[in-house]
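What you see is the complex with one protein chain gone and the rest in place.
Chain IDs A, B and C follow the sequence of writing; residue 1 opens each chain.
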Amino acid sequence: MNETMKAFVHTVPGQVGFTEKSVPDNPGTNGAIIKTRTALLCTSDIHAVDRKVEALRNTTLGHEAVGIVHKLGSQVKGLKEGDRVAVSATTPCFRCENCLRGFPSQCQRMLGGVKFGNSKDGVLAEYFHVNDAEANLVPIQATIPDEAAVYATDMMPTGIMGASNAGIPAGGTVAVFAQGPVGLMATAGARLLGAGLVIAVESIPKRKALSKQFGADRVVDFIEVDPVKEILRLTEGKGVDSAIESLGAQNTFEACVKVTRPGGTVSVIGYFTKGEYIGIPRAEWGFGMGEKTIRTGLCPGGKELMRRMLRLLETGRVDPSPLTTHVFEFSELDRAFRMMKTKADDIIKPLIRF
Amino acid sequence: MNETMKAFVHTVPGQVGFTEKSVPDNPGTNGAIIKTRTALLCTSDIHAVDRKVEALRNTTLGHEAVGIVHKLGSQVKGLKEGDRVAVSATTPCFRCENCLRGFPSQCQRMLGGVKFGNSKDGVLAEYFHVNDAEANLVPIQATIPDEAAVYATDMMPTGIMGASNAGIPAGGTVAVFAQGPVGLMATAGARLLGAGLVIAVESIPKRKALSKQFGADRVVDFIEVDPVKEILRLTEGKGVDSAIESLGAQNTFEACVKVTRPGGTVSVIGYFTKGEYIGIPRAEWGFGMGEKTIRTGLCPGGKELMRRMLRLLETGRVDPSPLTTHVFEFSELDRAFRMMKTKADDIIKPLIRF
Amino acid sequence: MNETMKAFVHTVPGQVGFTEKSVPDNPGTNGAIIKTRTALLCTSDIHAVDRKVEALRNTTLGHEAVGIVHKLGSQVKGLKEGDRVAVSATTPCFRCENCLRGFPSQCQRMLGGVKFGNSKDGVLAEYFHVNDAEANLVPIQATIPDEAAVYATDMMPTGIMGASNAGIPAGGTVAVFAQGPVGLMATAGARLLGAGLVIAVESIPKRKALSKQFGADRVVDFIEVDPVKEILRLTEGKGVDSAIESLGAQNTFEACVKVTRPGGTVSVIGYFTKGEYIGIPRAEWGFGMGEKTIRTGLCPGGKELMRRMLRLLETGRVDPSPLTTHVFEFSELDRAFRMMKTKADDIIKPLIRF
Partner (left out) sequence: MNETMKAFVHTVPGQVGFTEKSVPDNPGTNGAIIKTRTALLCTSDIHAVDRKVEALRNTTLGHEAVGIVHKLGSQVKGLKEGDRVAVSATTPCFRCENCLRGFPSQCQRMLGGVKFGNSKDGVLAEYFHVNDAEANLVPIQATIPDEAAVYATDMMPTGIMGASNAGIPAGGTVAVFAQGPVGLMATAGARLLGAGLVIAVESIPKRKALSKQFGADRVVDFIEVDPVKEILRLTEGKGVDSAIESLGAQNTFEACVKVTRPGGTVSVIGYFTKGEYIGIPRAEWGFGMGEKTIRTGLCPGGKELMRRMLRLLETGRVDPSPLTTHVFEFSELDRAFRMMKTKADDIIKPLIRF
């Protein structure tokens, strides 16, 4: 109880830094305390800080982690203290109305599945608490290192959900706009789920190269060519069966609608940070009758999904390790955060060691 | 060949009137010539004229009709001359790539299933030609009068498609924005497909009354109250499972997104006539992560669908006849068209007798 | 703790009767103790007894109940002591792998969602315990009497699930084999979900009459005619889009496959009590290529589903009250059980008052 630990928090609105906190010692009947081993920093941590929310003052950041079960609630089955576990980035309660409707990411309220770093302390501390541990933790096979397993908590399920929501027909065509970490995982997801042609849109050389590595057949550089025209050209004027928006911006969203065939799907996995409205281009949307479906998603979470992600790692279907461009000690988080904010040194994902 | 008939056409761009045309006499191997008996005028006929398209000069208007098979192509099976048939409003070819993908309304190109009054003469003439007759005509049971059957060609399938696309859970909540003809059919469709609470949004007294008749549990008058607030109030702040947009306007579309629960669906059946963009309200859309799906549709067409619509008429599940507020002779089409344009005398659907 | 109550239990394998038990007084952190008000007896209670399972000795029977929250676990949100609630017949944990996969009825293991009267005491006692109360209890609107609400716990969700699993197209054709309680609810469900023609198969006069009341367009008496031939005749030789098996017997299952069109669905809600195998008729199944899907289901449970069922009661979409053919006091359960076993006096559902 008197023990303290370091945590990486919103210090004042809009700023981050280390602070001392008590080590959490009460898991609660359904929760767990995790000793952190490995984590990832996420662009959404940057977004969270940029919103400058007063209420988040002193809240620990971070939501992608692997750790050791330190203390376990009395009602939690299927786990034991000492287990090495992947922790779901969204931690739904799985008993509220939205969870029971099949939308755990919208636990209790819109986007309510995102609890870490938001309605409770996140994972960027030496220890952290997980609610509803039975559903939100999964033991990791001995053969899978932390450095891979940590991608099963958010990046892989988000990218693959993006591809899954896109409704790609077997052998169909897909365009993935923006090749940041989730965009790259969506590219990998499109390949995983049977796309016949994957077109990635990106201009940063390192990301273009990674895009090919993760399975893009073609990379369209939007600085060199108009991506809408180029994608139409690559598909004989038909457009793609599915487009995935992984940036969260008007121009990429709009381009997605424009390059999608009538009857196709636009799958959104980007977080939109600006503007009162996101505009659907009326004519290319078929004036509301072109049967272009627009779906969105937020990492669904839960152990069952993570178990499938770990299986993909185990059988070698997806190898997310090239996403880790930089490795930091926990004490270096300040620097990692600044680099992530400016995307310095072509950083994709910084991995944090505890 | 020398025989002539009256047809109601785009005379010059933006204007309508009667003209003389040759009676079509060549059905082609896969088509048919229909002698018109009963038709309906549609708001989309008004939209078509308002677009003032030079290429439509002299093209016959109309796409909702019941008639008699006058001549039949040699390859058409399952029909014979003299059959009384319902004619699909959209007449897809059912062999192009988009049709085979499962999107016959997007036949050959976006919205390409709409051939009548667009890429070929419509049904508001004494005789008209139907392409791909085997798939686009269905014989009408003797027990169903023209006046009911004609609703199986467009109004019923469009409204019910709107409800079906809305993914209403059994006993779920639905809001239907605008109670014009397709909105009313969407209200009927939501009831038909198991909604537990149907909230219609409308302000015209006659339409409000019809809305109740077609199955709305509550009617929200948007002049009296803010419909978004009222719908949230009626659903204990949760919002509806599904919202149906049947007007084609920014404010109703936007309201649909706002009243839909996370994980719910907005189903669009309105035709959007204005603006370069249709705006999705960013915050209520969950910043691209609220899992509110936006679907659109266009009357899918074909005999199989019409057969199911006729069955609903036969077993009394849906009775569209209250939609017919006015009846005209073919020769009075000018007046009917003007009334439809101004919605004079609270007109909903004018039925045309030949 | 010393307080005792009456409970209706498996006495010895294959027999039932009253016994004295301690009133349960520890809800556990996630559970609740319910004071029973109204219950229903179910054919599956009869099946359970007929299996003569030694391990069920002294286990309380019953799983359909409405009651008052007597004691509440400390972690249960959204409820308070004194609330009148409907209790889900299946009470999944909603955190195990099968629950997270979307199959709460298969909680932890096949059919594992059925806990009442099976892995724990059922509801036919003055008080009973409910696991995972937050997810498995729902408050009942004041306007809905116990006598209706108790149908929202099992009969309505099971019947409507049967219709939903059947994939009925709007205006499609459905055959429902056997019109016992769940069969009748499947008939109501088929109507609720948009069937254009509902054909019920039954021979008991009272059930035939109820079948019409719940929405069947046609009732086929299998003693008078061969139901397969008759259903084919009623559908012009095509067969139905969907068939619902609600008896659990080889001959009705087989008939379902035979009357279903290629591409149609057989939805099973009956419990099969006999035989090592259930036979699919090879030829009518298209030799494994006729695209006739066979689905099964078990009441999915949970408060969200019950809330939708209660809404259907509230807005009058479904009125299950004609199912209650007999009413008993709790003390008369012995007699009710015997009547249910022999279906004496054309009993459908006996309602039990506490």
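Note that in this section contacts are C-beta pairs under 8 Å (C-beta built on N, C-alpha and C of every residue); 3 or more make two chains touch, one makes a residue touch a chain.
Keep in mind that this is a model prediction, so the values were computed, not measured.
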Hidden partner chain, touching residue among A:194, A:275 or A:322: A:194
Of C:46, C:68 or C:294, the one touching the omitted chain in the full complex: C:294
Subunit A, residues in touch with the chain not shown (by the definition above): 160, 164, 169-173, 189, 192-194, 196-197, 217, 307-309, 311-312, 314-315, 317
Interface residues of subunit C (partner: the chain not displayed): 97-98, 101-103, 105-106, 109-111, 169, 238, 245, 248, 253-254, 261-263, 268-282, 285-298
Touching residues (missing chain, whole complex) on subunit B: 28-30, 74-75, 78, 94-97, 99-102, 132, 134-135, 302-305, 307
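The definition used in the following text is that only the chains that are shown with their structure count from here on.
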Distance between chain centroids, defined by C-alpha means - subunit B, subunit C (Å): 39
Touching two or more other chains - residue numbers and ranges from subunit B: 169
